[in-house]
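Shown next, in structure tokens, is the structure this report addresses.
A single protein chain has been omitted; all remaining protein chains appear in their positions.
And now, chain A:
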Amino acid sequence: MQRSAQASADSKSAGEPAAASDPNRQRRRERLLQIGTLVLLLAVWEFAARDANKLLVAVPSDIAIATWELLLNGELLSATLDSMSTFVLGFVIASVIGIVVGFAMGTNRTVEVILDPYINALYAMPLVALIPILMLWVGIGFLAKITIIILFAVFPVIINTVTGVKNVDRHYLDIGKAFMASRFMVYRRIIAPYALPYVASGLRIALGRGIIAMIVAEFLTSISGLGGLIINYTNAFETAKAFAPVLVVALLANALTVLVQKVEERFGRWRRR
């Protein structure tokens, strides 16, 4: 784990000629520069907003205190668990549907011709417009949240999977043909590994859209989870407390993106670094 982080940092700084002499020192300087900028930003925010209306603007120190309070009383944790359990379930379902449908479309021209217009149209349209109608059909509870997350997340997975499957290099398919591999073997050993990087980038897009969907669903439907906290504390003009769930959402989104990247790297070991 540590070694791979080291390796990726190496490859990042290798692109810069200045780093060639002493990459470690260069890296420390860059890290310092980033942390310094963050501290400066927070300080400016703290002092500039000190005299502003507390109902409208929260300062970093207030947010830190509010976050700590919400952590202690368990409110933040239970909201996070509520949001995440729904999100993870929705994301997993969207991934499975996306990969299966994408594979079917990529390998079967008839399926592609039938589904392609709808997939593209739904991917391009602002799906938020559908939410009120969805609420009529599936209510405002757990089912509504899941449906909205799936709806937002599934299309990039489908589209990227189709692209990956259809792009498979003819040379690799020839190997399967020459050695008489079964259809299942061709899917498993040739098409799936080839399409994996495409699928992974689809999953990364789906992750971002899924998080948006989760928050939007919590704003508009059940008013629960992290989105519910944001809405409730903003409505109560407790701005500092409204920032705490925002922070959590930001951290979670980034952590999940890193997780997907790690999974992708794990399956992409065969690629040249």
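Convention: a contact is a pair of C-beta atoms (placed from the backbone, for glycine too) under 8 Å apart; a residue touches a chain by one contact, two chains touch by 3 or more; residues count from 1.
Note that contacts and distances are computed from a predicted model.
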Undisplayed chain, where the name is taken from the UniProt record, one of "Acyl-CoA dehydrogenase", "ABC transporter ATP-binding protein", "Phosphate transport system permease protein PstA" or "Cytochrome c oxidase subunit I": "ABC transporter ATP-binding protein"
Absent-chain contact - pick from A:Ser85, A:Ser182 or A:Asn254: A:Ser182
Residues in chain A touching the chain absent from view: 169, 171-172, 174-182, 185, 189-190, 193-194, 269-272
